[in-house]
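I have placed the structure first, in the form of structure tokens, so that the comments after it can refer back to it.
What you see is the complex with one protein chain gone and the rest in place.
As written, the chains take the letters A, B and C, and residue 1 is the first residue of each chain.
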């Protein structure tokens, strides 16, 4: 197994004890832990360079601006993009809302369709619902195959010329299923729609090059890839970013401001109104430095292995149902399951007593839950710092849950 | 003079040297420096408690949620509000945009008027311009008196029943002039308009109690009050927050999500889509703890004194023009000036050689600059950590600038 | 007993698996709904109240063992009680569930123990995040009772 065990010492939180046990953190799909280098970069920024960026003629302002723009370059390069195609946002959610308002409010009209899949996170559904209210556009859905991958066989029925936006996830945060990126990007192109890829669970876990993706927009969050909270990114094809209006107005995003109208700064600044998350951008840059140093191929291989091991070990447990593909080439490392009639929240409580952090609930994917006809799942999700012994501990605790609930 | 000198050792950046001189940081209106306690709170969060908030059944998630919501309570209490009236946003800019979209897009109609003042920061102008495009509303302006305070004598002319929003700053970031909060809040009420107070420069510098302000909404930024970047707050009267729609859609802000429509979580969560700036909220909480410990009255008194001293000392300098009120009861501590024909950027460069950080430019207030018929000003701005010797150094450097430019 | 054994006592699992008074009431009962948006638990309650006394009750719930067991136990106790008695019961339940320094271990036979099966829920106090699960049914009942006085 790709052994990244030595990296664990870079993550201070992994020394913590929870309920008398060493922390076993299996909730990286919610947010990841941070290495020292990311925390140090932000701390150093505040202790040595803190100033507002742009427009500053003094030394600190210049240094802060260089660090901020330097991070933009790093994050852009990480996905194979140019810096001026990369907008810093608060996270994936804000990035998708920016597209919904900035592109949708100005391009959608009554009767237009927004094609999504039933496995989307609320972040890739609710913005489209909001914008539908204002424009009269309408959501249409792709459903799932038996293995819970997206069923694209119904595309010809739903893919009409009215489809203006195709928005889909690169990887489900519930089932781990990879999205059919090529098929849907091509589908969007074929009807002149724009394609929006929710990369919140994709970019952290697999090498990504926007040149290969074929989509118009990509959104992702730093906190799910070793970076801080409060920042994420929106990448867009230059021509798409040009045709998009800014959602937020304020300082730094303008060219001129007159009493009744304004003109905008060039992309990406036109989308970054006000004081940006500066320290957070710098932490984001340090996070991609860390990921680059480990290597995204190595990380992806490690996750594939630990996912395969997890699927294997979980399958041993009686009454346990896994929701998601079994084929590790079709999925990432978020593994959702049910255990007999032990409610997911009870599972989470029982595991927590052994120091194991898993998530329980609808994972911000209620339409998917309804489709699967379940109210909730328990979810274990992994990242580069997880090791197989942690999976063993998970399995052992799940047997304990069986026993507590008298399952035999 | 209220001597807060001992606090300086809490701010690590003040040990820095710039161009061979100790840093003299006179750019707090752009962003403030951070005390150890704020940096430590965030660092500790990442090292011990980092997890995504809400919906978590494991220990870390519970602890993170308690810290996050605990900070909401602290920040709310700091302005005399209840926690459920306080929405965390990315900053002042985002807060005002949320009002513009969330309230404006749903309440404004063709012919409605948005009353602003000519001294507003772009953050309190451009969002209204954006929303005017979508709704057909129109901006109308109040101009200034000779001392650059807002001229309210023309109110009867502009205050018609069409006025739906009155948006104004509590303190200009250019001239330091305090806004006529009482008059404009009352004016808004008298025509059934909502009032929006841009508190970016007010809340950091003076005790604020929303019960006394009489406005409907208040926006402010953590980074201008010792807190981190990436976070700010929107306070609203409960009934206003209720009638406001969410701007961003996504996780955590929903009650139910169906395929084609959703319902919202209660205020304030309905305005906090997606993973919030968690570490930043915790840093924000630590910042208001610090300010509370010093005492906002003490801080306000200190700033009044250092402002008076600055105005006095600057007045000595030949060819120097101050833009803003001379009466320190009418103003805060942002002091804008021009020095003969030495361009503000040249001033900033010359001062920077002596380690003095001031800002030069239009300060995101182009309509004000145009009104004043100047392209830019230099601005020195102060906070609790500044001492009178720093003003002396500023004055000395300005004499050096005179000499370099051959002014006699 | 470990904390988990105290939490998942047999009586709780029994109520979870065999919830009492499951269903809907015909006619036009008082109806109240409660939910914990943070975990998705839901509780629907139907009541008939005549002369200030609960004459019939039914519930439908969705959620974890604690929320469902607490609801089921509650259903066991409410029919035949007056609105005032129920308000008192809600109060007693709240006191039992409140965390205070030096909590004594569960003692079903302590003098003054009036809550019967419900006493088994004391184990939840060691799991503060789960207290809101136990509270859900009772908050819903409280809301239903408010409708009787309006």
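Definition applied: contacts are C-beta pairs under 8 Å (C-beta built on N, C-alpha and C of every residue); 3 or more make two chains touch, one makes a residue touch a chain.
Please read these numbers as outputs of a predicted model, since none were measured by experiment.
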Partners of the unshown chain among those that are drawn: A, B
Contact with the hidden chain (one of A:39, A:57, A:114 or A:164): A:57
Which of B:5, B:109, B:326 or B:345 contacts the chain that the document leaves out: B:345
Missing-chain contacts mapped onto chain A: 54-55, 57, 62, 255, 265
Missing-chain contacts mapped onto chain B: 341-346, 349-350, 353, 360-362, 375-376, 400, 404-406
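Keep this in mind: only the chains that are shown with their structure count from here on.
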Chain B-chain C separation of Cα centroids, rounded to whole Å: 48
Multi-partner residues of chain A (each touching 2 or more other chains): 345, 349, 360-361
Chain C residues counted as touching two or more neighbouring chains: 39, 129
